[in-house]
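Here's the structure we're looking at; comments come further down.
Every protein chain of the complex appears in place save one, which is left out.
A and B are the chain letters, set down in written order, and residue numbers restart from 1 in every chain.
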Amino acid sequence: MIDTLLALITEPLAHEFMQRALLVSILIGTVCSIFSCFLVLKGWSLMGDAVSHAVLPGLALAFVIGIPLSIGAFIAGLFCALATGYIKDNSRVKEDAVMGIVFSGLFALGLVMLTKIETDVHLLHVLFGNILGISSQDVIEAGTIAILCSLIMLIKRRDFMLYCFDPAHASVIGLRVRFLHFGLLILLALTIVSSLKAAGIILVISMLIAPGATGFMLTKSFDRMLIIAMSVSIFSCITGTLMSFHLDVATAPLIVVIQAALFIMAVFVGRQTQGMKEVSYGT
Amino acid sequence: MSNPIVTIKNLSVTYPNGHHALEDVSVNLKSGSICGLVGVNGAGKSTLFKAMMGFVKPTAGNVSIDGMSVRNALKKNLVSYVPQTEEVDWDFPVLVEDVVMMGRYGHMGFLRRPSKTDHDAVAQALERVNMSEYKKRQIGELSGGQRKRIFVARALAQGGNIILLDEPFTGVDIKTEDSLIDLFQSLVAEGRLILVATHNLGSVPSFCDEVILINKTLLAYGSVETTFTQDNLSKAFGGMLRHHQLIGADLHDDEDARGVTVLTDDERPLVLYGEEGGKKIVRTPKRKKADKT
Partner (left out) sequence: MIDLLLEPFTYNYMFKAIWVCALVGGVCAFLSSYLMLKGWSLMGDALAHSIVPGVALAYLLALPYAVGAFFTGILAALSMAIVKQKTKLREDAIIGLVFTTFFAIGLLIVSINPTAVNIQAIILGNILAISDYDIAQVVIISFICLFVLLLKWKDLVAVFFDENHARSIGLPVNALKITFFTLLSAATVAALQTVGACLVIAMVVTPGATAYLLTDRFGRLITISVLLGSLTSALGAYASYFLDANPGGLIVTLQTLIFLAAFFFAPKYGLLKVRKTIAKKVGA
């Protein structure tokens, strides 16, 4: 029995591409889950959606100029966030609509560019990820970004958390709110860039929401929410990668479905049962 | 205790989308008083707050706090802010003590690890607002008055000498309102300045020392006795108030010419009594602790 279980784990790992896949999925699972806690609390899901779609023209442009694709993707993603902010501040159109317009416009532009330019960017891999075809070079690149972002977010988690909770207070106690705002946007773009090769631009949105949402359901303290989110995400990444090998299905979608299943379980055991307790003052 | 003075000089704010929020506002605020900031919705109350919190850049003019730029004053933790209840995400996974500890972040190092001083400050602040026993609650589990109190405690833990309060009495029952007012008055007695944005007219004379009336531009500023008058209020609120007046024979059986005016915008009404239908305010004395039980 135990031998069979062990075999289920060791057998896939006999292949080098599976080792790489597992490693990279754990790395991006970690960084995405940390970010997801801020994203869920800040109400930035559409922002995640927007930035990830918007990286497409950056990939094409980077190829033309001859710079690393990650840099192009990062710049395009950040550009989307900044352009959204600028247009929103200077027009009467609502923020969510502006975001929709900007990211779909960039995605469309990227699509046209990719069909017109001969690149080695494989559109379907960008869209859905290609975790099993990942190279050691990719692992190093994604891993470096993921570890760096994770460390920054963990070290400065209190500042970011305060910014999400009450930006006015953050400003009043002398924190640089613009710095935190753009810092978070840059981290979002970097997180997405690191996950591109493995998860693709659509599924990364899910990895950026589900773990945080699960943590939110299960605890009332932020630090514990972080721990739960990371555990849930890493667990899903490991089981998803291994199971996809045995079931012969796509890896990233399976990871996302497992995360969703864990979220659903959390909903049913979650903290919504705690009612509001009214306690009168001074008696 | 230092003597914070807020100097607002010719302040104008126009948002990038073309909305003119404030025009040419000049006020000097003294410490040791509670100042009401009164105006209709959209009169620029929150923009004035934002300018004092470094959230919006003035198009013209400037704000200085204790002789410093806003930026520097904020770095010295001189200003505290108590948000409107509606602006807070009450489902956020933070405990009461976490929120109050946020007031200390400006005093902490790079990693925001609380020291003993920070823990002590939090404990004292919670004690002062009578919320010590709730410190392990998630903030959403508190009642309306308790929620307000937590954010006042955060301001106390921060130790700022200027406290900005945004609509502190919405969603709070009269009893809690009274106890909050007591708390504010004791804070002011220690030399702080409290600026309260509100459209709740009735409570203003009962706890404010001074009042600023604005509607895009400054309409009046001064002590409550001289400034919070029917004329000024009509200027500030235009036709937005309900207005009832009882004068002379309607009110008195004798030759008394004094009258009563009731102004209300659906919340606590403002009652004015005196000559010319109560054009001049007769200030109700502050209630003493002993009055209420």
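Simple rule for what comes next: a residue touches a chain if its C-beta (ideal position, glycine included) is under 8 Å from a C-beta of that chain, and two chains touch if they have at least 3 such contacts.
From a predicted model like this one, the values you see are computed outputs, not experimental measurements.
Checked against the full complex, the candidates A:G105, A:G133 or A:G183 give a single residue touching the omitted chain, namely A:G105. Taking the complete complex into account, B:T59 is the one of B:T7, B:S33 or B:T59 that touches the chain left out. One chain of the complex is left out; on subunit B, the residues touching it are 12, 14, 16-18, 20, 59-60, 91, 140. Contacts to the hidden chain, counted on subunit A, fall at residues 39-41, 43-46, 48-49, 53, 87, 90-105, 107-112, 115-116, 123-124, 127-128, 202-203, 205-206, 209-210, 212-213, 216-217, 249-250, 252-254, 256-257, 260, 263, 267-268, 270, 272.
As a convention for this text, only the chains that are shown with their structure count from here on.
If each chain is reduced to the centroid of its CA atoms, subunit A and subunit B end up 41 Å from each other. The touching residues of subunit B, when paired with subunit A in their complex, are 15-17, 53-55, 74-77, 79-81, 83, 87-89, 92-95, 98-99, 102-103, 105-106, 111-112, 130, 134, 137-138, 140-143, 145-146, 149, 154, 158, 160, 164, 175-176, 179.
Against subunit B, the residues of subunit A that register as touching in their complex are 41, 89-92, 155, 158-159, 161-162, 164-166, 168-175, 177, 215-216, 219-222, 224-225, 274, 276-282.
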